[in-house]
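Note that one protein chain of the assembly has been removed; the remaining protein chains are unaltered in position.
== chain A ==
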């Protein structure tokens, strides 16, 4: 199920007619789904506008709106402007009819959030996590935090969906299966029915995406990318990857693995081994040990470790080693981004992640390399900025993935007459399969290197 970041609402709201055959919208499911999406997207909010946009008759529109009102999906709003005759009554979508839960798992932290049905975040929480203990405590922890958030921000319709972001690529599920496959992002997790357990514990469908893809969606929805159709988000952390929005749509690639730019070769090795946070930390530690960086040597003596964040502080305070290290890192990132800019002509490149947060020296080096190696037309209006959303980008994006998936016309038709996506037959099937999977698949993760048998 693809995200349609900007144009989905308009596309799904547009009536589709197959000549000589009955329209999908002539079935109750189809017409209800069409009208709900017209109202939700704001394309049509009065009965007259809905009749025009949907090409349905007055009686059908009135009947379907009554059903949507009864299901609690829309409500009567204020009076509109009268243009000859009675003033029309607006109808509007009820974003608090259900809630969406979002979770972002990373190598050392997890984040949870709750949003309304438009994907607007209502609350968020971040905490450190020990992934070494395996997937079972993590799934339990998510369920506990979700239960707490539900108590604080619950709605009459309960939880409608969960968006989950994980490090690394997430394969697209095959055509037969609507929901995501087992996670392979963490060592030893392959084979553990993580998504199935989470869906079973919370009782709602789960959509899974890679962390960088949800961060890209979040940056587009609430960050520097608001209103844009072509942008690149780059996550500079332990791993380096990119999310691409092209003409309003997130590009996921054939296997869902688009954007793995950390594997691109630059002088000295792959980009990740030059500019990833582990590589930078290693170099910083060596400089602290040898005394090449007086600032980092001081940090090491005081705290017993040096981090990428320390390198950023050192650069801001004028430490020559830190300035040189982050400058080299920025140039390497810029050299990999320049071909992407030439290929895709984005209007914005956003840098996020721990390495991007080190400050302006890295940002300046990235800009210099991109501007130097790109066609002048490509860089004429190109902005390169640092993300200001931090860890919130992934949460906003994960909630947005769910908000769009729930109202995707194909999925919406499956649940709209039942009142809640939790009643969708495919989700019910998924839960039934999950119950079997949880029993038959290994309760504990496999050891590295596969089964011992």
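We adopt the following convention: contacts are C-beta pairs under 8 Å (C-beta built on N, C-alpha and C of every residue); 3 or more make two chains touch, one makes a residue touch a chain; residues count from 1.
One rule holds in what follows: contacts and distances are computed from a predicted model.
The protein name that UniProt records for the chain not on display, among "Protein glxC", "NADH-quinone oxidoreductase subunit I", "Permease" or "Sugar binding protein of sugar ABC transporter", is "Sugar binding protein of sugar ABC transporter". Only one residue from A:118, A:249, A:270 or A:309 touches the chain missing from this view: A:309. Residue A:144 is the one among A:27, A:62 or A:144 that touches the chain not shown. Across A:135, A:161 or A:223, the residue that sits in touch with the chain not pictured is A:223. Across the entire complex, the residue among A:125, A:263 or A:372 in touch with the chain not shown is A:125.
Contacts to the hidden chain, counted on chain A, fall at residues 109, 111, 120-128, 141, 144-145, 148, 151-152, 222-223, 309, 313, 316, 359, 386, 388-392.
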